[in-house]
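A short worksheet on the structure shown next.
All protein chains but one are shown at their positions in the complex.
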Amino acid sequence: GCSDSNAPSGNQNGSDQVVVGFSVYDMQYEFFQKMEQGTRAAATAKGWEFKLHDEKSDENEMVTGAQALIDQGVDVLIISPFKPSALGPIIAKAKAKGVPVIVDDIGGGGAPYDAIVISDNAGGGKLAAEFMAKQIAANGKTGKNVASITCEPSAVYAARRNAGFKAEIEKQGFKVVAELSGNSKAEEGYKVMKDILAKNPDVAGVFSCNDPMGVAAANAVKDAGKDPVKDIVTVGFNADPEAITAIKGDGLAATVAQDPAAMGALTVKLADQALAKTALTFDNAAEREVYNPVQLISKENVDTVK
Amino acid sequence: MTAVLRRLPLLLPLLGTVVVLAVATDSFLTGANIENVLVAAAIVAVPGLAMTFCLAMGEFDLSIGSTVSLAGVVCCSAIIAGQPAPVAMGIALAVGAAIGLANGMVITKLGVTPFIATLATLVIVRGLSLAYSDGHDRIVSSAALKYLVGGRPLGVPMPIVLAVVATAAGWWAMNRTRFGRWVCAIGSNREAARVSGLPVDRVRIAVYVLVGVAGAGWGLLISSQLQKGNGQLGMGFELDAITVVVIGGTALLGGRASIVGTVLGAVLIETIRNGLNLLNTPPAYQRISVGLLLIAALAIKGIRRAEARTMPVPAPEAAR
Amino acid sequence: MKSSTSLGSLWDTWGITAILVLLLAVAPVLTPDFFSLDNAQSVLRESAYLGIVAAGMTFAVASGAFDLSVGGQLALCSVVSLIGFAAGGTVLAIVAALATGLACGLLNASLITRLSVPPFVATLGTLFVFRGVSYILTQDGPKTLPYDQIGSPFVKIGGLNVAGVPVPFVIMVGVFAAAWLLLRRTATGRRVLAYGSSPEAARFCGISATRLRLFVFALVGVSVGIATLTYITRVWTADGSAQDGFELKVIAAVVLGGTSLKGGKATLIGTFSAVLLISVLNDMLVSEGVPSAYQRIVLGGVLIVALTIDGLRTRFAAPGSLRRALSGGRTPQPGPAR
Partner (left out) sequence: MADSSTPALLRVDGLTVEFPGVRALDGVHFDVVPGEVHALVGENGAGKSTLLKVLGGLHQPSTGTIGLAERPYRPRRPADATHAGIAVIYQEFNLYPDLTVAENVFSGREPFHRFHRGIRYPELNRRAAELFATLGVRIDPTAPVSSLTVSEQQLVEIAKALSVDGRIIVMDEPTAALSADEVTRLLDVVRRLRAEGRSVVYVSHRLDEVFAVADRVTVLRDGRHVRTTALADTSPDELVRLMVGRDVSAMFHRDDVAGGDVVLELDQVSAGRQLHDVSIVVRAGEIVGIGGVAGAGQPELSQVIFGALPLKTGRMLLSGTDYRPQGPHDAMRAGIGFLHEDRKAAGILPDLSVRHNLTISVLDRVRGLFGRLLSPAGELGVFDTFRKRLAIRTTGPDQLIGQLSGGNQQKVLFGRALAPGGRLLILNEPTRGVDIGAKVEIHHLINEITADGAGVVMISSDLPELLGISDRVYVLAAGRIVGHLTGDDRTEENVMRCATTGQRVFSAAVAG
């Protein structure tokens, strides 16, 4: 963190126990439930007190709640921001009180956080494209048209996935004939896929930047009498349980796994270092980014990942 | 023809949209796509028809989107727990009816305004659905559930069959039965309905139960498509259901209802949405187009109404 | 003159306020640090933008309509204001927010009055349009107040206090005071109520529906413009998705406060208290660490309880009604129903 404060040797709230505040994007999603578990487990392992705040997918709640954690005297703040670009006022307050801020996932929004743990979203998109091209070839299809279903336009992390996918798949000689938003929602993903199929019945693959839409798209493919592995290679992102189940049952070709629990643990490690004022090591020092690797999961390896 | 247009003013914008899309795309008028649009329209039309009764009565039900979610979670959980799919669907519909009953009782017996009562149920039922599913998907693989959207009796997709039956029944109930007339009577002048001795509270409760059941049915259709239930599904659906009714011509203040208008409203909305997807419209422009088309569809009606107003009827307009 | 204020009419204006006071009385018991300075400031700061728009929306609802586009307006005003800030600093940011709000309101008004589109559909349509335009303006990513501008007066609006009172709350109180004067002490306010009560009768009182609706929707737009100033300087960022579902929150606050959706009746004191009630409740639930699924259940329950008290009051307002209610009969609502 910044060393402008003459912070006492102990911590903000006067007692010896370190208090960590964790502000989470939305506890209604399994992804973030796992992130919370990973963060909490690592923090309690260190003997820290853990305070949780749920942003409930609302930037106003995000700012209010994270600032409240700082007011309550946490020693360090970990945050997976609903809106990365709304980190500014939170970090301003944290700086004023000498509280280091570690960002988890989603993005940093250009504010001066201490570190950010981030999945390689663009890299994940690339993995998806590589797999798709390979699988299309393995299926013996010659079609060169593919489609992409995107999240809501404001989701920066999701845009990176799509960008990574698009760049790679085009490099492999495919054309993205449809690029439509399902606003991150399963219901809309299903409908959008139906429309894509009506216009381009010949698409060879479809990439979706989250799993609810990916699995929904796979369902739409099945409902059109086609196979989401063999006919239209359907790939999602996240490795949500429904995607894993679907892959096992040949209902989805692949997904890109992030490991939210590991990311959570990593943020605690960085928080600890920041509190101890040890220098942090970054994968991308300019953006103070620490990468958490992503992994492609398909039928081949689905049983080997936990 | 002009008489038909006057009674169903939405036909004109609908035809216009169809013509534009037929010219602008080469896939709009394919069989697969038309079926695609009609199925999507059928799926909103069914709850839209129930909502038509609610609006005709001069009231709203905002809780329907949450009912969609809870019904799906309940149905899928029941299937996972080993219930036969038809039983699970029955339970889900019963849950929908219970939500409707709760709405109806809170509104009629506790005197809470429908807007707040159903907004509260929206929040509560969403909470129940999330708490019950703990944010997890309830994934099923059920042929019987799938039949709701995938079945093809006589070659016709099941949602279309359901919508046709619901439209016929809705039209009959609204325009030819005492229940429908009482609904419009309540929407037209609630005080008069009370003074005339109509069973106002019973009718209102019945309408909320109807919407609850239809909301659950909507949830089953969505869960049938997705083969899962979860706490996130159906968010914002209340506005979708109300929108098809309102653009279909049912008065927001009640008293008048257009069952066929609701169906046309559903077809128009889904046609626009499908067309924008066929044209590969980026999401920002999709939003703008949907908004402008909504306004345009109703502006055409509005202009016609303004023309009609320059030839005034003898009696002063009723105060509404 | 004999004052004819009955318990019933007192409740109409002050009912939700009474519930708010009740909640504030138990708050410190449930949440020990509720009245800590930080927390109290946070509660007051947090809901100002909602309150300011709700003040404007009270006029729309009182006139018998509502504006579904306020969420889109807030997004657009915020985005344009941030663009203005980047281009010309604080003054331009403020002017941009207010002007955008006014323009949005005038657009709604002209769709409603010139094209005769019903307000519900017109504002639903512009909700999509405003959000869409906001997205287009933020195609390269959300607009943000740059961190290095932290010292600029504009950035400070959302975070400053005067005498310990957060500036957004001060603005909100000012807006409510002005709105109250407008509604209760000007001809225009009276016309709004008259029109909401009976558009046909109002027409024959010489009230022009066109001008009235123009005024009401422009007012909502301006209120969003003002709200933007407190909102954007608190969250520092905006794009097309800002405050998804805002419209329902605003209308809920207005109706919860006691303004009738049928038009003709309005209480700004009620709206004000309802906004704080929701904010206080949310704060208590959050600081108690109640999981969000259960927060919803509690929040919904409280909405019903608050309005049940109101519903029961109307039921018992008529003579003999208490007896009848106890025996299960129905009570006539006083006044002609429409």
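Labels for the chains are A, B and C, by order of writing; each one numbers its residues from 1.
The definition used in the following text is that contacts are C-beta pairs under 8 Å (C-beta built on N, C-alpha and C of every residue); 3 or more make two chains touch, one makes a residue touch a chain.
Worth saying up front: this structure is predicted, and the values here are computed from it rather than measured.
S.K.: The chain left out touches which of the shown chains?
M.R.: Within the full complex, the chain not displayed touches B, C.
S.K.: Kindly state which of the options B:75, B:117 or B:185 is in contact with the chain not pictured.
M.R.: B:185
S.K.: Touching the absent chain in the whole complex: find that residue among C:138, C:198 or C:228.
M.R.: Residue touching the chain left out of view: C:198.
S.K.: For chain C, enumerate the residues touching the unshown chain of the complex.
M.R.: Here the touching residues of chain C are 1-6, 8-9, 181, 184-187, 190-191, 193-194, 196-198, 200-208, 211, 260, 263-265, 317-321, 323-324, 327, 329-330, 332, 334-336, 338.
S.K.: What residues on chain B make contact with the chain left out of this view?
M.R.: These residues of chain B touch the chain that is not shown: 172, 176-178, 181-182, 184-185, 187-189, 191-198, 251, 255-256, 310-320.
Everything below uses one rule, namely that only the chains that are shown with their structure count from here on.
S.K.: Answer with line, ring, star, complete or other to describe the graph linking chains that touch.
M.R.: complete
S.K.: So which chain is farthest from chain B, going by the mean of the CA atoms in each chain?
M.R.: Here the answer is chain A, farthest from chain B.
S.K.: Averaging over Cα atoms per chain, report the distance between chain A and chain B in Å.
M.R.: Centre-to-centre distance between chain A and chain B: 34 Å.
S.K.: Which integer distance in Å separates the CA centroid of chain B from that of chain C?
M.R.: 28
S.K.: Out of chain B, which residues touch more than one other chain, so two or more?
M.R.: 130, 135, 231, 283-284, 286
S.K.: Would you please write down the residue numbers of chain A that are in contact with two or more other chains?
M.R.: Chain A, residues with two or more chain partners: 27-28, 152-153.
S.K.: For chain A, which residues are in contact with chain C within the complex?
M.R.: 26-28, 52-54, 56, 58-65, 67-68, 71-72, 83, 85-86, 88-89, 91-92, 109-112, 152-154, 156
S.K.: Touching chain A in the complex: which residues of chain C?
M.R.: It comes out as residues 33, 36, 38-39, 42, 45-46, 49, 135, 138-139, 141-147, 150, 158-159, 231, 234-237, 239-243, 286-287, 289, 291-293.
S.K.: Please name which positions on chain A make contact with chain B in the complex.
M.R.: Going by the criterion above, the answer is residues 27-30, 33, 150, 152-153, 177-181, 183, 185-187, 190-192, 194-199, 201, 212, 215-216, 219-220, 223, 240-242, 245, 249.
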